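Here the complex is missing a single protein chain, while all its other protein chains stay put.
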């Protein structure tokens, strides 16, 4: 059991507000990822939950009890550090058993628990090695093992995969998700990498400049971003943004002027409240690369600047007539080449519209 | 003009053969990427071309002239270092002009060339700053600018993007490709990241343990990998490998036994030479995640272990009946969830078959 | 909480130690401004009317200016000599390390482990035979050799902090070793070189053992000024304190001006 509640939690370092009044509830057994650009306060928030930083304002409740003043080791949470933070002079087994030994647990019991954790993580052949003799992935596993041994009710991960290479990162993130399924405990995971957030989280918390931009499942954030920040942060390549002006708003669609003499008709959901989009309003149309396709005849056009062949798909970066770059995702057999003049069409019923303040007005989703 | 020819080039450090007799020709204006796991010799090879390492054996020809003993600055090549290697005590302008100044070029000419390079790279507002006041991406640009100013006939890049974050990396690799188009010079680029290799290269050289595994265009490597190493290295998530035995080989297809009592019929190209695949041979069937799909009735089956929702697509990691992990790429609307029992089918006409030594026997490609 | 308590204790220990180390200096300065009678009063007087008579007496006795001049010349010249020798040596050891570089560094540093008193005899004999006894030259040479290992080690550390990539980039840019030393190493390691030089100046200024043993009236430094100080008659603690203050003052002032830069060089490293 570990249900965490943050009520108006804030952190100030020397007059700098690193975290601004965060309200968040993390349910028991949830896998929550804090994601955001560097300096957004995600690590500070995690460290406050861990107890490694004092909470400047607000309250933290763990399983209903206020934990602001509870020392880190009494919170029932284990942390896995970005640098792994293994004790370099101890063997893997001693690293994993250190907390129990310090707590006075009998030696036989420590050994048994270490062995059990090592079995889960396939570390058994490495128990007698020193950290420096291990590869990055193995160290990562030992760090997780050290957390498991304490049998915590929650795990805190601080960018644990950022020191691994791309292939290993893919593998480890699958292992972590499986570990979450097996252990059935709460996990909070901090990363700056939106792909990790998307692939691992039950729920993602997007942070920016110390406050929460949006909380939701990966697909909610991808398909219904609350604002331009989330829309631009989640997804790679980035969503295309077209700053435009609503010229006319009808019942089923609106006319958007992307640039002078370049208008576009865009569907409007029937449920939209009448005042949400007024003619003349400045808006931003957001279309992901897969919401666009190369067609013989489309409302947008430009010259292909760069083509990236990824095998399974092709990305075309197109310089539009007005100078903006448009990214289009095409399939792996698309014959597009750099220098081609192309025309771009919109997949119907996809895309988002944002108001002048960056807030989402509506999202179109496939039926 | 910079056409490079490597003839049986090798490098030995204290009895360790880092590069083993590499034969390679790089054409003028080509963008060639050296890719491979760490320790494969790719950086050593680049440094030998640059002249920063002596060539132990073999010959390097630049534009037809043997260059083994030519000092680095006389080879007409410029290098961009992984660490950027900017001179920390000089302004951006002085960093970029240093080589020319040292070569005795008149001050006015240096300034003009620096200004021209700064314009290309949008560095003009930063010319008076020191490196430490720049962001990672800006430093990267200055390092490239320093190379451009020398007007080299070839650029050497040593993992230049590895210190940047994911979003910036995507942006910079597009800029580099555009730069290559604009400058029309030879570029050699070293990376361990296969995505960078796939997206940027005209031709990719895959290195492993000091020798070349395969040379080809990105799509050649993706669709026709020469061996298991290349097949496994290129593409993310990894290609699925099914170790199997050819039970029967017919005219249009072969029967492969994946595990006892589990056979699969697989098409064989008509052009295959009769002896290439003999009944009873140990082979490995390679199927990329997109060569498979979830179906109501397919030859493979298993239980879904982990599902990753990436927004534009969904990756399902499935534990097959025989315990192997199978990765399947599905579209973004796929309703698959962890724990589901699923059946997997093969897209017809896709996949590769490798012999017992790991060499490719044939590849199936879409018509 | 617990963590903070533990380090509070540590901090107190550190400040106490610093104070204990500083206390004698304080006492000396106070004593210098007392009369001889006040200086030996028990219990020690903390409140008194400061007088300058002791300084006058100390300055009257012997050629303070002459000793001070020797101190300045010897410390500056020996430092210049040490840095000039150490720069190329450290460059070679840092950027083209051979198999024996580590040995060489160990050997140089291990000469610091010899008690100076142990080599007094041969050094004395060498200078006697070369007619260099009681000359500034002898002290310059000795001080330079004494400080050389430290200067080499410091420059080596600073050079090692300079990424090799930067020198390789210069190499690609067509800049040879001379150009690298002048345009890159010298400016990049400048804070380090300054730190090392400041330290060498201070160590050389404070060097008392060799000054006392190798010089007499002619080439003596301020260290010998105090050592040779003798009162003609009666009480002399206040006068001796005044003489000590006079000897220490220049380097104390110099040191307090230079210490931030020096310590920054020592603790932070060259190019960060």
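The letters A, B and C name the chains in turn, as written, and every chain counts its residues from 1.
One rule holds for everything that comes next: contacts are C-beta pairs under 8 Å (C-beta built on N, C-alpha and C of every residue); 3 or more make two chains touch, one makes a residue touch a chain.
Remember, predicted model here, so these are calculated numbers, not experimental data.
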Chains shown that the absent chain touches, full complex: A, C
Listed residues C:14, C:52, C:186 or C:216, member touching the removed chain: C:14
Residue of C:50, C:63 or C:88 touching the missing chain in the full complex: C:88
Selected residue (touches chain absent from view) among C:139, C:193, C:219 or C:240: C:240
Positions on chain C where the hidden chain makes contact: 2-11, 13-15, 17-18, 20-22, 24-25, 27-28, 31, 42, 85-86, 88-93, 95-96, 98, 102, 104-111, 113-123, 125-126, 129, 145, 148-149, 152-153, 157, 171, 176-178, 181, 202, 205-206, 208-209, 222-223, 226-227, 237, 240-241, 244-245, 247-248, 251-252, 255-256, 259-260, 263, 266-267
Chain A residues touching the omitted chain (full complex): 50-52, 72-74, 77-79, 81-83, 85-89, 98-99, 102-103, 146, 150
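Keep this in mind: only the chains that are shown with their structure count from here on.
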Between chain B and chain C, centroid-to-centroid distance (C-alpha), Å: 56
Euclidean distance of C-alpha centroids - chain A vs chain B, Å: 26
Residues within chain B bordering two or more other chains: none
